[in-house]
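Just one protein chain is left out here, and the rest sit where they should.
In order of appearance the chains are A, B and C, and numbering begins at 1 in each one.
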Amino acid sequence: MADGRTSTGSSGSRLLGVITLVGLASLLLFAFVLTEPDVRLHPTTGEKFGQFDAVRLIYLHVPMAVLTYAAFLTCAASSAFYLVRRGAWWDVTAHASAEVGTVFCGLVLVTGSIWGRPVWNTWWEWGDVRLMTTLVLFLLFTGYLALRRTAADPQRQARRAAAVALIAVLDIPLINRSVEWWENRTLHQQSTLAELKIEDLTLFTLMLGFLVFGLVFAWLMLHRFRVGWLEQAQARHDVTLAIAERQAEMETLDVGAAIGESGGEK
Amino acid sequence: MTHIGYLLAGWGIALVVLGLYGCGVVRRGRRLSRSVPEGERRWMTAKGESQGG
Amino acid sequence: MRELLIDARLIAIKDLRIEARSRVLLNQVAPFALLVLVLFGFALDADQRTLRSFAPGLFWVAVLLAALLAVQRSTSLERADDAQTGLRLSGMAPSSVFLGKAAAVFLQLAVLEVLLTIGIVVLYGSQVDDPVLLILTAATAAVAVAATGTLYGALASGLGARETLLPILLLPVLAPVLIGATRSFDDALGTAAVDGWAWLGLLAVFGLVATALGALAHGAMIEN
Partner (left out) sequence: MVELRGAVALLGNFPALAGIDLSIDATEIVLIQGPNGAGKTTLLQLCAGLLRPAGGDVVVLGHDLARERRAVRRQVALLGHSTCLYGDLTAAENITFWAKAAGLTGTDVHSRFASAAELMGLDQRLLARTVNVLSAGQRRRTSIAALAVRRPELWLLDEPHAGLDQAGRDAVDSIITDAVGAGATVLVSSHELDRVRSLSPRVVTIAAGMVVADSVHNSHTTRGSGEPGGAPNA
């Protein structure tokens, strides 16, 4: 670990990091060793069916999906506060949660696709409401991050980004509604907990998954927020330097010569 | 264990991506905080947390 | 309110007059949209039955692509000689500028839609079962696209790389419009048994929200 003064780490974040790592290790233990695979017996024929070990992806996929939506809602709420209050804090929070949320969102799509292959026998299902909504959401926030990377005046960019985030989140219900009416052939468990044979230990592991990925999310947010804060501090610092530089520039400048004091000359 | 390939791919990709992203964020923070003056390096207030464990 | 509409009318007439003189939409964007229909024909299948069943979707994809060009054109009018600064200095309410420019884009899209409808009837052999639904859907979706497009055009302008930024910002937002308008056209053209009127409702909600939001947010977009 490097010197604490030149990093985004702090005693608090390091403690959080350690707890997160321990949590991840125990989640892996529960998810892969202690819980049983999803094997059900058909009530009449007695045949074995279910998701078997593929169900172990639930402990990863579902918590990340919920956190994705939480991240984008955080982004929209902070954007709204930024537009009203104009505080740099809100802007940095919005940007951080959008970035972390987009990473989570991408992973939700990838893990969902990997889970769907053995269980639904397809990598991708057009017309599945949650799948399509999440995909469009991912694209919306990819656009948001692209906007954030343009070289524009920081305040102008912040305001426009806030508008984009708000519109994106307002758009979610409309997308959801339209996909649902479009092709209502969802493959997702209408209620995950109802269909799967949820035992106490499985439920506990799922809850542990929420907790652990929540910690991962919090740790990432903490550091990403601090990076954003440092970026703003650096921008302020650069302006201070530039003003001082301009003022020093004038001391050395021969104004008379530059404008042609003798008159008229261009 | 069934579906071992899918399980490894799913969990593996997720953990690796999160790890890489986390490292990237930390590295960006280190590079940035070196170029920011001492007084403005902390985020919340001027409490100036000392080095942690 | 009266002043708002008078100013909006002034802007819309100005944009339409420029279009009448320069004919950019008629000479470039409309042929492009028809070209898209022809390209779909090449790419998908020479069989007219296939094309007819896909006609609603292809129609709206062509509209969206053409709308991108129309919006780019609409924003570039104000950027060409920095007229946008003139508009800001005129003291006119940003909402009127938004409403005026969106109205001009709407009328241009309406013309495009007429041409494209003729295009799918002639090229793909589509038959109009419900002309009222067809016209209402085309109009409502055009409002939604024009309002959203104008807002995002202003948003992306002045950020650098705006030509490439606009599509990735605008198209995902318009996903519900694409789905809704396509389904509604499915009903109007008789390519699928769906309730087009319900979809028209969704389009109307989108159009209203986009117009209101655009009128409110435009000021914040064009200021630094």
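As a working rule, a residue touches a chain if its C-beta (ideal position, glycine included) is under 8 Å from a C-beta of that chain, and two chains touch if they have at least 3 such contacts.
All values reported here derive from a predicted model rather than from experimental measurement.
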Displayed partners of the chain not shown (whole complex): A, C
Candidates C:V71, C:L87, C:L165 or C:I179 - the one touching the absent chain: C:L87
Of A:G87, A:P154 or A:P173, the residue in touch with the unshown chain: A:P154
Residue, one of A:V18, A:L41 or A:A235, that touches the chain absent here: A:A235
Absent chain, residues of subunit C that touch it: 3, 7, 10, 14, 17-18, 21-22, 77, 80-83, 85-92, 224
On subunit A, residues whose C-beta touches the chain left out of the figure: 152-155, 235, 238-239, 242-243, 246-247, 249-250, 253, 255, 258-260, 263-264, 266
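To be clear about the criterion, only the chains that are shown with their structure count from here on.
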Averaged-CA centre spacing for the pair subunit C and subunit A, given as whole angstrom: 31
Rounded Å distance between subunit B and subunit C, as computed from the means of their C-alpha atoms: 43
Residue list for subunit C, restricted to those that touch at least two other chains: none
Subunit A - residues contacting subunit B, complex: 2-15, 24, 28, 32, 37, 52-54, 56-57, 60-61, 64, 103, 106-107, 110-111, 114-115, 117-118, 216, 219-220, 223-227, 229-231, 233-234, 236-237
Subunit C partner contacts - residues on subunit A that touch it in the complex: 83, 136, 139-140, 142-143, 146-147, 150-153, 155-157, 159-160, 163-164, 167-168, 170-171, 174-175, 177-179, 181-182
Subunit A contact footprint on subunit C (complex, rising order): 155-156, 158-161, 165, 168-169, 171-173, 175-176, 179-180, 183, 198-199, 202, 205-206, 209, 213, 217, 220-221, 223-224
